[in-house]
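With one protein chain withheld, the remaining protein chains of the complex are depicted in position.
Letters A and B name the chains as they come in the text, with residue numbers starting at 1 for each one.
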Amino acid sequence: MPPRVNPEKCDGCNAQEEPLCEQVCPGDLMTLNESGKAVCRENSDCWDCMSCTKICPVGAIETRMPYQLGYHGAKLIPMVGTNTITWTSIDINKKVERFRFKTRID
Amino acid sequence: MGLNPPKIGLIVSDPGDILSGIIDLQALKKKCEKIRGVEHCVLLTDFKSESFLIAAQKPLAEKQIDRLIWIGRFTVKQKCTLEKKLEKSGLNPYLNEWSDLTSQSFGKQEASEEARFKKALTLIKMAVARAKLLEPLETEEVPNSESAVVIGAGISGLHAASALIERGKQVHLVEKESGVGGKVGLLSRFFPLQCNPQCGIEYALKSLRTSEKLTVHTLSKPTSVEGTAGNFSVSINTRPHYVDSNLCNGCGKCADVCPIEIPLWENVIQDEPPFQNEMGIGTMLKETQKAIHLPTPYPFPETYLIERDKCPADCKKCLEVCPVEAINLDEQIDLKQNLDAGALLVTSGWDAYPLSKLRDYYGYGLLPNIIGNLEMEQLLLQMTKRSDIQLQAIDSGPLAVGFVQCAGSRNKDHLSYCSSVCCSATIKQIKQLKSLHPGAKCTVFYQDMRCFGFDEDLYQELKSESDVLFVRGFPRVNESDLIDGKMNLTVEDTFSGLPVNTEIDLLVLAGGMQPSSGGLEFAELSGLPLNKHRFFTGHYQCYPEESQRTGILTAGCARGPMNVSQSIESSGKAAIKALNFLESTTSIAPTYPVVNEAKCDQCKRCIEDCPYDCYRQNEKGFPVPDLKKCRQCGNCMGVCPVSAISMNHFTIKQLANQIEILENSFLRHEEPTVLAFLCENDAYVAACSAIDQGLDVPINVIQIKVPCAGAVNNALIADALSLGIDGVLIAGCKDEQCHYVRGFDLVQKRSGDLGDKLGTMMIEPERVRSEGIEIHESDRYVSLLNEYIEKLTKLGPNPFKI
Partner (left out) sequence: MTLKIPENLENISTEIIETDLLIIGGGNAGCFSAIEAKKLNPDLKVTIMEKAHISRSGACSAGMDAINTYIPEGKTPEDLVRWCRSQVGGGPLREDLVLSCAEELNESVDDLEQWGLPILRDDDDNPRYRGKWDISIHGEALKPIMAEKAIEVGAEVYNRIVGSALLMSGDQCIGAMGFGVRNGKFYIFKAKATIVATGGACGLYKSYTSDSTDSHHQTWMCPFNVGTGYAMGIKAGAEFTSMEQRWVATRSKDFCGPIDTISVGYKSNIINAKGEKILEERYAHLGGDQAPRYIRANAPMEEWLEGRGPTYADTTHLSDEEVKDLKVDYLNERPSYVLFLAARGQDITKEPIEIYGSDPYIVGGHTGSGYWVEMDRMTTIKGLFAAGETAGGNPNKFVGGCAAEGKLATRGAMKYMDALELPETDMEQVELEKKRIFEPLFKGTDFDGVKPREMEERLQRLMDEYAGGSSQFYRTNEERLNYCLKHLKKLKNDVQYLQAGNLHDLMLAHEVIDRLDVAEIVCHHLSHRKETRWQGWQTRSDYPETNPEFDCFVESRLNTETNEIETFTRPYEQIIQGDRYKE
């Protein structure tokens, strides 16, 4: 489940000690490469929890399905609000599905 | 929440029946009474101030309510008065929510009654959502230090220090030279009155000489600045004077016996030494000082000091002759001290632009009779003081002096800006020269004569004199131009198109002012932002003495070229502003940002993006805002990727809950709703003005006022879109005029990233839009909204809309 980082968008969180994706990954898989861009150390170790994808403030990360499991071109994009999240699923036939729900209540 | 649910009282005031002309107020009241949390709702019929008070006090006293929402238009004065009076009845002022429905648009006649009613109800529900989360808050008083540090004891620094001392504050004056006065101390005359600068310096020193509250640190430089407004800690480094200032009585016997003479021009010419021959400037400026001397440029403080590196080995002549044993010739180390201060004033002045850079143009350093305007001042001063210093023509004719204006200024290869004083300075120098050396012929080579304001009188006066010639064109000076000691210059006069030939004995280059080396050093160690010309920048036109660091003020030429009067005036303003931080305490409004450490993951974005550098990390690594520096713009709240920062009284949760109300649109499904975040400095004013002017602001827009566009967090935009709002508009200050330096830039980038993400989600990125709106652009605001709504209508409803 490789998280793909768009190097144009990624700013390495301004080369902080740890970019946000590195901070949050439960598997210690995200890190910065020599160019200061985020990269996944080992794609095959990802569990696709999508924490990195959700937290990236510039939207540079996309989670993909490995080819073993699914065909090319599908997308699942989270957009995180303060207490809501929306998900947009685009399948290989370009069919779009949208979901929205609250993640916290008071 | 939970144990003590909030109990809201709703008071609707509609004098002039503006609201009731738009919606059925009685029906609205009925609906409001049903809103969860609203315990009391009243429609006022009497609009005397006592009626407002009674309407609020009664349910408060009966404990029916614990907070109020005021629906209606109130002036700021009315709000303050009511809040104060109710405070006496026990209601914390921050538990009042003011919601003026008439500042939102209800459309003109075309809008349906149903839509208007629903919108009014929506707005009230939003006010309720916000009111539910209000907390009582108290102003905080933070103690201050009552002393100030002034960096640079030139004319600005002296006047600033004087102003503060007169107000009873302690002042530390930190000066890198041996004495006060700065560049003014080197001048011969001021314009336009042709008066003596020493007199101006003396005027400032009147209160300073005898004050116990002043400490002057000469041969000193700051090495670090820590702390914050009200509590700065400045470390300074003082080089040894070798003379004890407590003992020295200024008798000067030491100077009498000192064998070393140092030319005074070394103070003036801070550039490559010019050509030394019989006409060399070094020989013209004859004044010297001994290695042991009184402070320069102006002899204050009044004790001697020694240029120890100039002393011959083993010479002890001064020591032997000093009657009070004030001299210590032993090797000494620099003195390091820490100064506490409530405010810092940066009056670090200017340096002359190094004219050696014009060697190829004007031959400075190439030919001996070419000097700069500051050297000309010294020359005129020394000519005034000593009759043995005279200017001589090379041949038997009259003395011919040329002045080249804009030397190294208004030039992209040198200083690109105009130093504003050089033309008036040249005129002044010509006047003085003619009085010292009657018969001198002066030629001014110029591009534009900029004698501003009343200085124009002086210019016109000289123009009418026959021995002063103004030629519009610049000479190019080569070595070959020197013939028998005189310079032979040919210039094309751009008015006549004809060449003008002049023979010049002395050429004065009117060079410009650049930021002083001391100022640049201080910028580096303090982190104070500079503008593109590397002068201290305040960002605001209307409060130029403020820097981007609260509590640090700038004045005089440290901020940009200006004449002496302007410098003195600006130092006065800076001193007044500094007083805010020198009172015993500073009041902090409680609406400051708070970091939720449970959510914060220490990404440091708030630290990086705060325009005022307020944040520091505590021992655990969490960001903490310095409340004194903080200007409460909300940019930290906007930038936090995990929504961990909220402003008191304007929290992310309040905004999120307000936005949630918009899930159920008050319009028909196909009519777009727009949520507009408007910055209170410009865009919001334009929007309110649009309504007041009766412009047809579309009903589709719900306006939320924010302190700065940069306070809008992407998560809130995501919330809005996910709830089905068709478009989100973020409006800030236009054209790099953001009141908080870069708030609007930050939110534009962020919301742009969100727009890109929308694109990948097959949602039109145009649904998030940022616009700069100026305070008067009400018309533009309306047409912008109309265009936006038209576009959104074409795009169709937001796919997330129910």
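Operating definition for what follows: a residue touches a chain if its C-beta (ideal position, glycine included) is under 8 Å from a C-beta of that chain, and two chains touch if they have at least 3 such contacts.
It should be emphasised that the depicted structure is a prediction, and the values quoted were computed from it without experimental measurement.
Touching residues on chain A toward the chain that is not drawn are 1-2, 17-18, 22-28, 31-32, 41, 43-51, 63-76, 78, 83, 85, 87, 89-93, 95, 97, 99, 101-106. Panel shows chain B; residues 2, 596-599, 601 of it touch the chain omitted from the view.
Rule of thumb we're sticking to: only the chains that are shown with their structure count from here on.
Remark: chain A and chain B have CA centroids separated by 41 Å (rounded to whole angstrom). Against chain A, the residues of chain B that register as touching in their complex are 1, 601-605, 608, 641-643, 652-653, 655-657, 713-716, 718-719, 721-723, 750, 753-754, 756-758, 760-763, 799-800. If you check the complex, the residues on chain A that touch chain B are 9, 13-14, 16, 19-20, 23-24, 55, 57-59, 62, 75, 77, 79-86, 88, 90, 96, 98, 100, 106.
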